[in-house]
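A single protein chain has been omitted; all remaining protein chains appear in their positions.
First chain written, first letter: the chains are A and B, and each begins at residue 1.
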Amino acid sequence: MQYDPMRPIWLQVMGEIETSIAVGARQPGEKLPGGRELAVAYGINPNTAARVYQELEKAGLCETRRGMGTYVTGDGPRIDALREELARQAVALFLQKIESLGITRQEAAKMILKEE
Amino acid sequence: MLESKELTKVFGSKTAVDHVNLRLEKGHVYAMLGPNGSGKTTWMKMAAGLIKPTSGEVLFEGAPVSIESRKYVAYMSTEPYFYAWMTVKDVGRYYADFFEDFSYDRYLELLRHMELTEEMKTKNLSSGMMAKLKIAVTMARDAKVYMLDEPFNGIDLLARDEIRATILQYATQDKLLLMSSHLVEEMEAVADRAVFIKEGKLVENIDLETMRDEQGVSMADRYRQIYGHTEG
Partner (left out) sequence: MFKLMKYEFRKTWITKLILLGVTAVAEAVYLYGLYTEKEGPLSVAIGLLVMLAVFGVLVIGLESVLTLHRDMNTKQSYMLFMTPNSSYKILGAKVLECGFSILITGAFYFALGTLDITLLLAKSGQLNQLWEMIQNVISQITINGRPLTINAEIMASFTFSLLTGWIGTVTMAYLADVVSAALLNGKKFNGLLSFVLFLALAWLTGWATGKITAGITASTTMLVVDGLIDLGFAVIMYIVTAQIMERKLSV
């Protein structure tokens, strides 16, 4: 994974895992790699990896079972909310870009619908 | 865990390390950064007990570094240092003979990952293979402190990934890892703290994620801020 070294790395790895949960690449209740495995797999510092899980847990997207490891939450509505949240972020980013080009939302909407 | 107090080393008329007060804690991977000749290697060698300070001291777990502390501190120098007659197997046996924390099984596993075999002669190794061997034999120790001087030097991209993975594998909560490198980008995600040294003096010892969060700058950016005008 390529990181933007100017932004916190835990945030970027967390974003990647969130996306994988939202799109179902990681199923509800699925076991996530251990902290060390995550660090090795993503080439990140173990403390950064631990932070990723802490933040995911805080966001209610995963849960740590004592001595068992970390699992994707089984809470379906929470995952739906995540998908919506990510979609809203994508829209916000898109609008920011489109508005900077001086295109109105209506024009943009037409363009989107015309896209194959 | 490892701390230098007013540590100074003078070589002839050159002050290589200049009154450095630096405290390193376990559970962290430190990137020690600075241009060549800024004093990184000299600091490490003093912490390894290979070089005697001109003044000041280095403490390991509160006591001055000594013969005893060498049992727990694994140091890897930039330059190859094995005896010319040694094979890869001899290198492992040597470490097994002198370090109680060395595991030959772990060494064999690391060799396999690094695509090295026991029969290879050290004097015939390419610089990349030599760098991998040094990492393998150093990380096969279950030390408390690992000090790696320029672990990515002379190594191709793929081997760097291998080395990074090895380092991360063994950087557990009870270990302290200190790596120097002039390949700042290589260290960006691996380290969680950076120690900047300039002309023998400590500039700062900083938490990287906090720095990214609060200042929006990368380790490389900070490097440029600090050394920008001194590096030709």
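Basically, a residue touches a chain if its C-beta (ideal position, glycine included) is under 8 Å from a C-beta of that chain, and two chains touch if they have at least 3 such contacts.
Only a predicted model underlies this, so the values are computations on that prediction, with no experimental measurement involved.
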item	value
Displayed chains contacted by the hidden chain, counting the whole assembly	B
Hidden partner chain, touching residue among B:E68, B:D161 or B:E185	B:E68
Candidate in contact with the missing chain, chosen from B:Y30, B:W43, B:F99 or B:Y170	B:F99
Touch criterion as defined above, residue of B:E25, B:E79 or B:E115 at the omitted chain	B:E79
Where the missing chain touches subunit B, by residue	11-12, 45, 48-52, 67-68, 70-71, 75, 77, 79-83, 85, 94, 97-99
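The rule is short, and it goes like this: only the chains that are shown with their structure count from here on.
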item	value
Rounded Å distance between subunit A and subunit B, as computed from the means of their C-alpha atoms	34
Residue ranges of subunit A touching subunit B (in the complex, touch as defined)	3, 5-10, 36, 39-40, 42-48, 51
Of subunit B, residues touching subunit A in the complex	27-29, 161, 164-165, 168-169, 171-173, 185, 188-192, 209, 212-213, 216-221
